[in-house]
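Of the protein chains in this complex, all but one are displayed in their positions.
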Amino acid sequence: MEKLIEYLPFLIPIVLLELLLMVIALVHIFKHENYRFGTRWLWIIIVVFIQIVGPIIYLTIGRSED
Amino acid sequence: MRGFFAFTKKEFREHFRTYRIIILAAVFFIFGMFSPLRAKMLPEIFSSLDMQGILINIPEPTYLDAYSQFFKNMTQIGLIVVLLVFSGMITNELTKGTLVIILSKGLPRHTVILSKYLVAVILWTISYAAAAVLNHVYTVYLFNQVSGEGVLFSLFCLWLFGVFMLAVIILASTITQGNYGGLLLSAGILILLMVLNMFPKCQRFNPVSLAANNAGLIANTVSVSDLVPTVWITVGLTALGILLSIFIFQEKQL
Partner (left out) sequence: MSILRLEHVYKSFGKLDVIKDLSFSVSEHAVFGFIGPNGAGKTTTMKMILGFLKPDAGEIYVCNEKVIYGNTKTNRYIGYLPDVPEFYGYMRPWEYLQLCGEISGLSSAKIKDKTDELLHIVGLDGVNRKIRGFSRGMKQRLGIAQALLNDPILLICDEPTSALDPIGRKEVLDVLSVVRDKTTVVFSTHILSDVERICDSIGVLYQGKVVMQGKLSELKNTYRQESVLIEVEDKSQVSLLEKEIGKLNAVSQIDVFENSLKVTLNQMDLINNAVLELVIKHNINLKKYEVLEPTLENLFMELVQ
C-alpha cells in the first residue's frame, strides 16, 4: 500500500485528464437537448461509468452536430 | 496553394473546436504515463491483495513489460480512439453538405482530401510522439534501464500503421454515405485485415503486422528484416488508398 502512495504523483495527472474528458462531455450533455442517438440519462451513465472511452464515444459520435 | 492553406487552417480549427484535438491529447497522454506505471505496479497490487494462501509468482517487471503494456494500450484502445476521432472528418461534411459552398468557391476537390489527410497525419504524429516520449521517460525513470535496440523501429511501425489507418478512414468515408458509413466500413476493413493476419502466409503482406509485433521487436523475438517488406507494402497501400479517395471524390455527385 505504501508503494501505491509513492506512485500517487504519477497517478494524479492521469486521473485529472480522465476527469477533464468527463467534465467536457458532461457539460456538453447538459447544454444540449438532442443527441444523434440516445437520451440524456443514457449518455450521463456512459460518460460517468465508462472511463476514457465513454466521454470519447459521446464527443465523437454521440453529440449532435451543433 | 492559398486555398490549400486556408482549408488546412480550417481543418485544424475544426479539430480543435469539435474536441478532437483535446481527446487525442488526453488519451495519448494517459497512455504514455499509465503504461509504465501499470507495469511497475502490477506485482505490488497483487501482493497487497490477500490471496488466501494462493501463491502467485510474478517476476520483477522490466522495461519490456512497460513497453508491451504501452503497445497493448495503443493498438487496442488507442487505434479505436483514432478511428472514432477521425471517421467523422469527411462523413460529417458530406452528410451536412458543408463542402458545397466551399467547393463553389473554386477549391479543387483533391485539395479537400489531401488537406484532410495531411492534418489527420499531423495530429496522429504529434499525439503519438507525445505518448511515446512520455512512455519512454517514465519507463527510464521507473525501471532505470531501456535497451535501445528495436525500440525506434517498433515505434515507427505502429506510427506507420496509424498513417495507413487514416488512409483507410479517408477512403471508407468517401465511398460510403450516411453518418456512420465511414466508421463502419473502416472498422470492417480493419477487422478483415486482422482476421487475415491469423494466417501466417498473409502476415508478410498485411499492414496489421506492423501493429502486432511491436513488443516482439523490442524483446528481439521478431527481427527488423521480417517487417521491412511489410513496411513498403503498407506505404504503397497508403498511397493507393489516398489516390483512390481523390479519384472517387472527384467523381462524387454532391
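Lettered A and B in written order, each chain numbered from 1.
By definition in this document, contacts are C-beta pairs under 8 Å (C-beta built on N, C-alpha and C of every residue); 3 or more make two chains touch, one makes a residue touch a chain.
The structure presented is a predicted model; accordingly, all values stated were derived computationally and were not measured.
Residue-wise, the contact with the chain that is not shown comes from B:250, picked out of B:76, B:125, B:147 or B:250. Of the candidate positions B:98, B:125 or B:177, contact with the hidden chain is made by B:98.
Along chain B, the points of touch with the absent chain fall at residues 2-3, 5-7, 9-10, 13-14, 17-18, 96-98, 100-109, 250-254.
One rule holds for everything that comes next: only the chains that are shown with their structure count from here on.
The touching residues of chain B, counted against chain A in their complex, run 19-20, 22-23, 26-27, 29-30, 33-34, 37, 40-41, 44-45, 48, 77, 80-81, 84-85, 87-88, 92, 96, 138, 179-180, 183. The touching residues of chain A, when paired with chain B in their complex, are 1, 3-4, 7, 10-11, 13-14, 17-18, 20-21, 24, 36, 52-53, 55-57, 59-61, 65.
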